[in-house]
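A single protein chain has been omitted from the complex, and every remaining protein chain is retained in its original position.
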Amino acid sequence: MKEKDTAILLFHCPDRLGIVTEITKFITDNNGNIVYLDQYVDKLDHMFFMRVEWELDNFLIPADKISEYFDTLYCKRFDISFHLYFGNVKPRMAIFVSKMSHCLYDLLARYNAGELNVEIPCIVSNHEDLRYVAEQFGIPYYVWSINKDWSNKQEVEAAEMQMLRDLKVNFIVLARYMQIISDEMIASYPNRIINIHHSFLPAFVGAKPYHQAYQRGVKIIGATSHYVTAELDAGPIIEQDVVRITHKDTPDSLALKGKDLEKIVLSRAVKKHVERKVLTYKNKTIIFS
Amino acid sequence: MKEKDTAILLFHCPDRLGIVTEITKFITDNNGNIVYLDQYVDKLDHMFFMRVEWELDNFLIPADKISEYFDTLYCKRFDISFHLYFGNVKPRMAIFVSKMSHCLYDLLARYNAGELNVEIPCIVSNHEDLRYVAEQFGIPYYVWSINKDWSNKQEVEAAEMQMLRDLKVNFIVLARYMQIISDEMIASYPNRIINIHHSFLPAFVGAKPYHQAYQRGVKIIGATSHYVTAELDAGPIIEQDVVRITHKDTPDSLALKGKDLEKIVLSRAVKKHVERKVLTYKNKTIIFS
Amino acid sequence: MKEKDTAILLFHCPDRLGIVTEITKFITDNNGNIVYLDQYVDKLDHMFFMRVEWELDNFLIPADKISEYFDTLYCKRFDISFHLYFGNVKPRMAIFVSKMSHCLYDLLARYNAGELNVEIPCIVSNHEDLRYVAEQFGIPYYVWSINKDWSNKQEVEAAEMQMLRDLKVNFIVLARYMQIISDEMIASYPNRIINIHHSFLPAFVGAKPYHQAYQRGVKIIGATSHYVTAELDAGPIIEQDVVRITHKDTPDSLALKGKDLEKIVLSRAVKKHVERKVLTYKNKTIIFS
Partner (left out) sequence: MKEKDTAILLFHCPDRLGIVTEITKFITDNNGNIVYLDQYVDKLDHMFFMRVEWELDNFLIPADKISEYFDTLYCKRFDISFHLYFGNVKPRMAIFVSKMSHCLYDLLARYNAGELNVEIPCIVSNHEDLRYVAEQFGIPYYVWSINKDWSNKQEVEAAEMQMLRDLKVNFIVLARYMQIISDEMIASYPNRIINIHHSFLPAFVGAKPYHQAYQRGVKIIGATSHYVTAELDAGPIIEQDVVRITHKDTPDSLALKGKDLEKIVLSRAVKKHVERKVLTYKNKTIIFS
């Protein structure tokens, strides 16, 4: 059975009396059948957050007018910021990789199994190593080598961004991509570049976190998926998970155990993003259920 | 049934052929029945670590001579550092507290239930707040107020250390004691002061870790028990644990959830220490099973 | 600062358009400031569940009339079942224990620290063993021995129930109480007797779950807190947690590790119950955030 098309509205605004009532009334008065509603009030900041999804088949406002109507009727009145998505539009996801395959395989295996509601127009890399994986799944693989002195970095990123525009890419997943992304590229995809960092952030920012963890002698290691912002490893955290280790672990065994964390944490974050269940506010995420 | 008295030997030395054989032969040749043996080789550092426990009832070397014999026969030969303990000697534990009762109650409840093989000659505090808990359990409670300008800190610590010596205290547990311990005091109890820090170290070192965690927007919080060294929150980690949180948590709810972690993590660490299952090497711990 | 008094409404009904709107409108139209709203739709059963809490200081309907008004205005119309509570009324909790102290200490330590918003008029036991704990906390301790042949069980339970009525007890916590509760007593406290079972239910129902776990060779053990129903260990589950074990664990060490689980899981469940965040439906619980 084909699922009905839905509108998905995420918004936040200063908290005040009656917002839920107003917005749900707007939807139901216009014959929208609400199939999902989750809300959250940040009482410290007095902010209200909501995700609501409704079926469009009998909705009186045409899909391409909903945004305009919602903006006009509510946004100024309640000081609302919002995003509107449609359930039948698959976001287009670019995957950036370097040499390690575990996160890439995990994403592609889910994609093939129909678990990830996206299009994947390209896989981008700075190395040839994983071309064979892209070929296994029949996805175009593009390699741009960046010189060690970064002399061609600006030019490479310009070409990459042109390609991402051409391919109408909506968001980027850095699946253990071992390159710094420039501020300009980050600015072009605000809260739309998802990274996996192989530590329990904010512990062990930067390079070689498993070596850092080994040196510090921690008893638990983690992985963190976050949106990329200008400051390294400091963007809004989407998902984290951990695994227990012991003194017997070496940096190598930590890296092996960590790979299982990395791929699961990254895939969970990507899934939440794709399902439009992540809202970002003040360098933090609200994750709807 | 009374358990037989045992000797517990922890040691480490450069790794080389035949150490296990030599040491177990030493014990069994002298009629010691080995009831526990756990070992670990750090292959990166080429170091060997071992914990062995044997029954003393038929052991041919008198208990008070074991240390001397072991030292003479093996330590120079194998470049061994060791600690020798006896199973029937209860270590004497001082508990330092400030105003929060959860860790103190957890330790004392275990002590009362016979789970913690220690003597507790005193509870020390910088506040009167928890005297009633000490009185519930019939344990002497000593208060030394430290001035805000630390003008009497040296004097207070001198008095405390005199008391700890008088009471033959072997090790100290800081059960959410909100005071910096001086380097001198730390030096007097090397790897014998156990602290609980209310974060997943090395994330959120220092003051107000739950507020730091809230600000950073992490999805998991933790607690860390470690030996106190001169550098703040940087000593060898004994035990850590974590709990999942969400965007709905406030600093207050984090603190509440964290309290359950803190008490369990601290008590686990204290137990490992009391059972002589912790060996410290290069600012890390080896935890025997 | 004293918190304002609130009304807490939990209800469920068949799902239909506009319920949230209706109910929040009812509250806000009558000047109630909503401080909490959480809802859940069971799409398989087409049921709607909601917990809403609002401040009473300016509410136009008197507190003692809210129940009547809500019933009249909405319950028939929407086929609603509801519970109404008031934030400033502390529920009265009886604790039943046998010989093990860990859960009792954990509850009482929280109670003393102000973490548990209850009155504890009595601790009930079938043994004298834990009287000293009750005395440490100044709470009346009542012992009724039940004969091994259960010849006096009916009579004892009659006396217990009379006492619970006299003491106006609202709910009962079985803190490792090793006695079967009769169906009659269960019927008197529907979904108001909270038990802790020392296994990951439905694995290892009944006696000696740690021995069962040891025999089966599981790699993880658990604890389960649930409401007591007529069928043994089969009532609605409120909270569960687990801990990893190894082949090195014995039934004794499992029991020790399990004790930490039991007390935390039980206390979490009691807290959720006391905060009126548990709704029971079809032998399952909805746990509001």
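Order of writing sets the labels: A, B and C. Residues in every chain begin at 1.
Methods note: a residue touches a chain if its C-beta (ideal position, glycine included) is under 8 Å from a C-beta of that chain, and two chains touch if they have at least 3 such contacts.
What you see is a predicted model, and the numbers here were worked out from it, not measured in a lab.
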- Among C:55, C:157, C:239 or C:260, which residue is in contact with the omitted chain in the full complex? C:239
- Only one of B:24, B:117 or B:152 touches the unshown chain, namely B:24
- Item | Selected residue (touches chain absent from view) among C:80, C:123, C:172 or C:201 | C:201
- Which residue from C:87, C:222 or C:258 sits in contact with the chain not drawn here? C:222
- Touching the hidden chain in the full complex, which residues of chain A are there? Just list them. 100-102, 105-106, 109-110, 112-113, 115, 133, 136-137, 246, 248, 256, 260, 264, 267-268, 289
- Message: Considering the whole complex, not just the chains shown, which residues of chain C touch the missing one?
- Response: 40, 43-44, 200-204, 216-220, 222, 236-242, 246-248, 250, 283-287
- Residues belonging to chain B that touch the chain removed from view: 17-18, 20-21, 24-25, 28, 33-35, 37, 39, 43, 244
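Just so it is clear, only the chains that are shown with their structure count from here on.
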- Message: Regarding the chain A and chain B pair, does the interface count as same (over half of residue numbers shared) or different (under half shared)?
- Response: same
- With chain centres set to the mean of the C-alpha atoms, which chain is at the far end from chain A? B
- Please state which pair of chains has more C-beta contact pairs than any other pair. A-B
- Message: Centroid from C-alpha atoms only, then distance chain A to chain B, rounded to Å. What do you get?
- Response: 42
- So chain A residues touching two or more other chains come to 43
